[in-house]
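Yeah, one chain of the complex is gone here, protein chain that is, but the others are all in their spots.
Right, chain A next:
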Amino acid sequence: MQQLDNQEILMKLKSQKQFWDIKKKIKQGFSDQQKIGINDIQKFAQSCEIEDQLIKLISHILKKSKKRETLKEDQIEFLNTSKIKWTELLFKNLDIVHQKAKNQEEDDTNTDSKLYIYDEKNLLAFLQTFKQQQPSVLYQNVQFQSNKLLNINIPLKSAQQILDKYQYILLQEELPEEKINKIRKQIENEHLDTELEKIAQTYVPNGERCLLYLKYFEFDHQETVLQQNFAKLQKECSNQLFFDELLEIDGHEISEDTFYFVFQEQILTCLKCFIRDKTIKENIRIQLQNGMKKEHAEFQLPVTGFFPFKNISKYVAPLCYLSTKIHIIYALFKEFFCRYFCFLHAISSEYNSILSLCMQIEEIVSTRSPKLFHHLKVIGCDTLKLIIHQLIYCFVGDMDPPHILTIYDQIIGHDSLEILVILCVGFLNKYKPKLLLAKNYENVQQIFQELREDKFQELVQFAYKQ
């Protein structure tokens, strides 16, 4: 980890607007005095909270200077083994997909469009195969639940903790114009990520969302760099990869979506650049697949370290609303993926991982809506199978873009994907009356085929209803 000396800290402080604001305040406080001692400055700083602001600013700089290491190994050994198995399975799928693609080229009548390496159902099915291995001494008190789809002992937050954390959303009301203007000014002036997170938790005006995200990811003064990096990646796209074909096929579904079809070309360009981006491997928070090289395999993992999967386009799509500049859209997508969405595809016991989120959903539904939980199991339609699509793709395609962007705000606001747990629970509660009448999986599918409009605030409210 990188350590900063005092000189480096001072240099970084001088690059922050807030530092100069603080300095100005101190100068103004002593404008009349000629002799100023260190004690005078300290007393003054303590009296008007400047000292706190400075401490926050220095902590922020130190935090940012620490390079976050990509999580490669999990604390639970069998999950590491499982990741290897998952990667092997994906290599096999890749061979099958490649063969299908070849057959399609040779035979035009073969219209098998299932050309993807894995989808959310495959991932859930794989997670289901985990068996409790040697009980860990650390988790002896964790109850082994046999009625759930996922049987594994990993540290989980309690259901109540998660529900309590997001309960404030229920109290959020429509803000008056003057408050919204105040928030706008805050976003323009604020730089600290803790403060930006607070804003993101509360309310983000549409016109300032892009700026907030760029500031949070520290891209707000780096447009030229982003543009240059993106241009380099675009140049590399002229060398066709097999995965490009899979991305084009994946883009077809998003191209049929009434909210995202207009961005089809941009989405595809972003994804083609993404799978060529060598910096992803060092920036991603968690390793998705075990980065082993397969001998004699025609294809290896892309330079990102993971295979593109079905519906990867969905992660890019909502961000296309935020800017007319593709390099900005790309930069935002890359950050969101490397910080958050990667966990939705990683075999891990981390609190943000798909495993944790799934288990938390099952926990909440089984304890707060046991009738629904049981009924779904009886008709062969487990809770998780019902909402896995919404969970993994953050409701993209299920909610209109303004609500998706609110989800993204909350993800940044809490630096966490847990909001998805609340929304999935809310989703199930909303359709509970109809689901309880369903007699089989086909009935359930019919319920969700009807034209529906799910909204963020509404699902949160349903999450807290019992």
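FYI, contacts are C-beta pairs under 8 Å (C-beta built on N, C-alpha and C of every residue); 3 or more make two chains touch, one makes a residue touch a chain; residues count from 1.
Simple rule for what comes next: contacts and distances are computed from a predicted model.
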item: Chain not displayed: protein name in its UniProt record ("Translation initiation factor eIF2B subunit epsilon", "DELLA protein", "Proteasome subunit beta" or "ATP-grasp domain-containing protein"); value: "ATP-grasp domain-containing protein"
item: Hidden-chain contact residue, picked from the options A:C210, A:L301, A:A346 or A:V425; value: A:C210
item: Selected residue (touches chain absent from view) among A:Y118, A:F243, A:F274 or A:Y321; value: A:Y321
item: Given A:F259, A:F274, A:Y330 or A:F395, the one touching the chain that is not displayed; value: A:F259
item: Positions on chain A where the hidden chain makes contact; value: 205-207, 209-210, 255-259, 261-266, 321-324, 400-402, 405, 451
